[in-house]
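What you see is the complex with one protein chain gone and the rest in place.
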Amino acid sequence: MNDASPFLELSPDSTPRVTVRFDGRDYRLPEGANLAAALLAAGLRSLRDTPVSGAPRGPFCMMGACYDCLVQIDGITRQACMVEVSDGLIVTRAHADKGA
Amino acid sequence: MQADYAIIGGGVVGLSIAWGLLKKGRSVLVLDGDDGSYRASRGNFGLVWVQSKGLSQPAYARWSQKSAAAWADFAADLAESTGRDLSLVQQGGLDYHIDEEAFDKKVKSYEKLRDELDGNYPFEVLGHNALKGEEPNIGPKVVGAILHHQDGHVNPLRLLKALSDDVRRMGGKVCTGVTVTDVDKPSSFRITCTDGATHEAGKVVLSAGLGGIALGPKLGFQAPMRPQRGQVLVTEKLPKLMNRPSGIIRQVDEGGVQIGDSKEEVGYDDSVTIDTTAHIAARAATVFPDLARAQIVRAWGALRILSPDGLPIYQESPEMSGAYLVTCHSGITLAAAHARYLTDWLEGNDAAPDLEVFSERRFAVS
């Protein structure tokens, strides 16, 4: 439960929590949850900066179509809204070091 | 109103010529196809490339070198008038090899060409370790590469846009969404389009790529071109992975890595196939193993415009004087030569380059 988050979790205690590292910080997120949803509920707003202008972006469509929730997992760029939370997941901001 | 020149085909080849003619003070009308036309100008690989060109015809190597040498000035000129940089980098290009035998053979063919060009063919042969110094991210299976110092690359879409912009700025008239159906020459040239419009011009340049195959004979050309498919993959934007372009992999200025290039004789089929893209992907991952983790964002098939020997065709019509066929498969590399020198040939002035070797008479059946 994160009161500072713009998002409310209806039943935060329904699922056991596991540790996910995002950008070097550990978060306790519901196991098996949608990663983008869990990160929003944990209070994160933006998950990446664009490689074009460096503007921050966060989840937009939640259905795998807009590619705005891109993150990096194991060196591969993935859509956070298409990934499930698992214990020990290490996630970094996509494109943090990209673009000219 | 009659233009000095009508250019049929508003891709990079046609616009380079139009741009050069406008610089010489000529009035120009460019007739360009529609949004769905086969457009090599949109699908190409963006190389300004000298190595491997003209291995059996040194005149083609010289012509490519002449264009490559003119590119910096051409790009600067365009950048100055349009305010947009074309991302031209001419710091050499690589030809990667994973097979010793093919590598040796290629080097020998370059040595032969170097002799024919009186030594003006600056390349170095780099073994794996030397290459690793230049390109630290290459994979273990790469045995070496040929580094040619006259090679480079450019953002070809920005070139297309800059030409399109600057031709208009200089007063060139560009009609898009137009298909030319007929050209005749009652006195001056009369060009008829599908929309019923006719245009008049003193001279005509046919630079319509594959569209020239149907139109060519109407102007007295053989126009013996054919399409050849090349498939290209583009990755997401990545941190800098390589320093120099190669014929099969290059990193564009926006960050994406472009991977080519197949050579497929499949007629006008410009679709993307799994077999071919898997093959070029595997080859790219052999050269740069880090690419395996990169997302491929786009893929396409584009059609090259090839003459029977792969060289350009520059031909004035034997039946309609003042009509010229200009076609090549290296419209980016040759853009500077087309803008700066081919225009002298069209004008027929003393500075005209000798392009006899590129006449389509070379294909005449004996």
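For clarity, chains are labelled A and B in written order, and residue numbers in each chain start from 1.
The definition used in the following text is that a residue touches a chain if its C-beta (ideal position, glycine included) is under 8 Å from a C-beta of that chain, and two chains touch if they have at least 3 such contacts.
Here, contacts and distances are computed from a predicted model.
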item	value
Undisplayed chain, where the name is taken from the UniProt record, one of "Acyl-CoA dehydrogenase family protein", "NADPH-dependent 2,4-dienoyl-CoA reductase, sulfur reductase", "Molybdenum transport system permease" or "Stage V sporulation protein AC"	"NADPH-dependent 2,4-dienoyl-CoA reductase, sulfur reductase"
Of B:3, B:113 or B:160, the one touching the omitted chain in the full complex	B:160
Hidden partner interface residues of chain A, rising order	5-11, 14, 33-34, 37-38, 40-41, 45-46, 50, 52-53, 55-68, 70, 76-77, 82, 84
For chain B, residues in touch with the removed chain	10, 32, 34-36, 39, 41-42, 157, 160-161, 164-165, 168, 174-177, 233, 235-236, 254, 259, 271-272, 274-275, 277-279, 281-282, 284-285, 291-300
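Here is the rule we go by: only the chains that are shown with their structure count from here on.
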item	value
Where chain A and chain B are represented by their mean Cα positions, the distance between them in whole Å	44
In the complex, chain B residues that touch chain A	236-239, 253-255, 293-295
Interfacial residue positions of chain A with respect to chain B in the complex	51-52, 74-77, 95, 97-100
